[in-house]
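Missing here is one protein chain; the remaining ones are kept as they sit in the complex.
And then chain A:
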Amino acid sequence: MFALIRSRVMARSRFAGAIPGSKVCTPGASALLRHYHKPSRTASFKTLTKDDLEHFKGILPAETILATPAVGGSSDPIELEGFNADWLNKYRGNSQLVLRPKTTQEVSDILKYCNAQGIAVVPQGGNTGLVGGSVPVHDEVILSLRNMSRVRNYDELSGVLVCDAGCVLEELGNYVGERDHIMPLDLGAKGSCHIGGNVATNAGGIRFLRYGSLHGSVLGLEVVLPDGTILDNLSTLRKDNTGYDLKQLFIGSEGSLGVITGVSVITPQRSSAVNVTVLGVTSYENVQRAFALARKRCGEILSAYEFWDATCMGAVLHHQSLKNPLSAEFPFYVLIETSGSNKDHDDEKMGGLLEELLEEGIVEDGALAQDDSQIARMWTMREGIPESLAKTGATYKYDVSIPIPVLYDIVGDIAKRLESAQLYKPGESGFPVKLVCGYGHIGDGNLHLNIVAEKFEDRVTNIFEPYVYEWVKSHRGSISAEHGVGLMKRDHLEYSKSPEMLAYMKRMKEVFDPKGILNPYKVV
């Protein structure tokens, strides 16, 4: 039985203002351990020896292994920093061995050996996850997929892409882009995240509204099970109803049931006509009314509907050095994107929508992008929010699914609670909490609630945790809309899933990973 993770785990680590993509050296490891409540290490997991390293040297090319002197290698521990610490610099393990196999067979050989020896393994893609699922908790071996980054096959007629799991999402986007297609998902981490990781976490993103979930767009997977068995389900068929669709289990399993090594995914046709508008809205109710009207007038070409509040806008304009495209500041901002095949038709539809939004008083002001660089800048206003908040201070992130009508209520609720506790006063500095804000994929009912504080500390965390989870549960929402469970939310799943469901999840884990060596301490 794994030790219970206390809900304060994520509040403990010292936040050092990490910027995505960079690795900041935080104060000494001992300071971290003092604030960081990890589940205790499972005693039955083998501690690596020089013999294990020799074995890996026998099955992998030398340059794919990073091993510290602690296990008989010669790499400086600092070389493993980027693998041991996550993007937010919040979660950190102390793995002494990183393996970067180049083929599926090598992955299979690695897992077969680790399973037999009882060595715990963490599969890792781009390491951009936000719930501590991609880094070791203790000394698990890190299995990085970054050397498996080839496109295996692309069929332009059907749009089916077959590639290695370690391909970077943005590079795949460029590859299919040259062939007039786009990836079915897009997110801020695209420059670093791997498609394998996207599939393992069932990533959502800004295209979800139009192209749906990876559960729909992934056609097949090649997965290596914890015991080394290679499950080849790398199909390119759109329709195949021959038995249980096992790949659906691996999509969203966060590397706890198997290691994804190959992905077959359908890529949509690229639209030649793209329109983006940013609108200023005075109330959350109007944000919803605008969404309803957008669906009515442009539903068939609507490709994104995002929103953010004034606090987020302030942070992003400041940190990204952007100008407000509107004439004034508004409580809410909405970004609408349409994508279609005929510019004249789309311009007319968008023009009609904007006119109606103005006339009905749903929207006070807005700006319509006139060229691609304006489109890029408008998207930065939305995609640059996480980074801008991270630069402002220690960021608590809650990624929740709540019914749209009450989605924004939680932001005001948390702000009030923090104010009553004398920890926050909107617009004033000198308080432990600097900002409370909300933004997200409102079209999908997904809010990213963020609380930015001077530092992570209990007296702040306790105000909204577990309050946020209880709030979400009372609305039958999800405590993790798209970010996943990882280490962070493992002990809170009961807020969104029944005990029976959780019991069956544990049974599935035992079926695929009876020794529990794959990504332990996380998910279920």
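The definition used in the following text is that a contact is a pair of C-beta atoms (placed from the backbone, for glycine too) under 8 Å apart; a residue touches a chain by one contact, two chains touch by 3 or more; residues count from 1.
Please note the rule applied: contacts and distances are computed from a predicted model.
Participant: Name the chain not shown, per its UniProt record: "lipoyl(octanoyl) transferase", "Electron transfer flavoprotein subunit", "AP complex subunit sigma" or "NUBP iron-sulfur cluster assembly factor 2, cytosolic"?
Facilitator: Matching "lipoyl(octanoyl) transferase", "Electron transfer flavoprotein subunit", "AP complex subunit sigma" or "NUBP iron-sulfur cluster assembly factor 2, cytosolic" to the record, the invisible chain is "Electron transfer flavoprotein subunit".
Participant: Touching the hidden chain in the complete assembly: which of A:363, A:385 or A:518 does that?
Facilitator: If we include the chain that is not displayed, A:363 is the one touching it.
Participant: Per the definition of touch given earlier, which of A:272, A:420, A:474 or A:498 contacts the omitted chain?
Facilitator: A:272
Participant: Which one touches the absent chain: A:51, A:79 or A:372?
Facilitator: Considering the complete complex, A:372 is the one touching the chain left out.
Participant: In the complete complex, the non-displayed chain touches which residues of chain A?
Facilitator: 272, 277, 279, 323, 325-327, 351, 354-355, 357-358, 363, 365-374, 376
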